[in-house]
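First, the structure itself, so that you have it in front of you.
All protein chains but one are shown at their positions in the complex.
And then chain A:
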């Protein structure tokens, strides 16, 4: 694959390796494959959901090949199935994908890829590759972890998307098989590890209230976008409360911010 070749050409730029690597390559590969395979298999749920939502085989596979960030893909097909405006649907998927920019920022320092390799590596910047890469002790292991996770996950995710879409066509009525529950379950599984503190729980609760109350009133797709306002709203209220409590708590937001920056994935479970 193009990504592989390009990433390898940058290896020379890495700092000199210690005589004995901090972590054996085989251990890095094992961790990376564990995550890549477990999460890659869930492309099956996406393929089924997308086909069940009425997207063609080509459209379903194009999403996994070109978008390659699960939550955004599920959000897009869900919004399209509901009959929303295509750009409103894309906006929801896009906002979910914005978190990848912050993963990229942290990976950039760890991986140290050249400018020529970055356009290829960028496609693999997602929750799972970030989690594996940031868990490595040095640059060599980080690059290996990123590449192996990215490659195994990309290959499997696309393969299982295809199988899922074909399978859904064979199954016929996907709702009779309960497959319409796969998408909200995926969202819930992605959300659960993010609900670390009160701030996240309040934002999640407010978002649910916003979407449920506006759903019958606003055009399809708009309520989900509106619910995103729960995030800045909660931050504003939290900022006010911190200021009201005085400057004694100055360290809390910073420590909190760092904690939030970690990717929320299933790494340890996978």
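Throughout what follows, contacts are C-beta pairs under 8 Å (C-beta built on N, C-alpha and C of every residue); 3 or more make two chains touch, one makes a residue touch a chain; residues count from 1.
Keep this in mind: contacts and distances are computed from a predicted model.
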Omitted chain, identified by the protein name its UniProt record gives, among "Sorbitol/mannitol transport system substrate-binding protein", "DNA repair exonuclease", "Stage V sporulation protein D" or "AzlD domain-containing protein": "AzlD domain-containing protein"
Absent-chain interface as seen on chain A, which is shown: 38-39, 41-42, 45, 55-56, 59, 62-63, 66-69, 71-76, 78-84, 86-87, 89-90, 92-105, 107-109, 113, 115, 118-119, 121-123, 125-126, 175-192, 194-195, 199-200, 203-208, 210-212, 215-216, 220, 223-224, 227-232, 234-235, 253-254, 256-257, 260-261, 266, 269-270
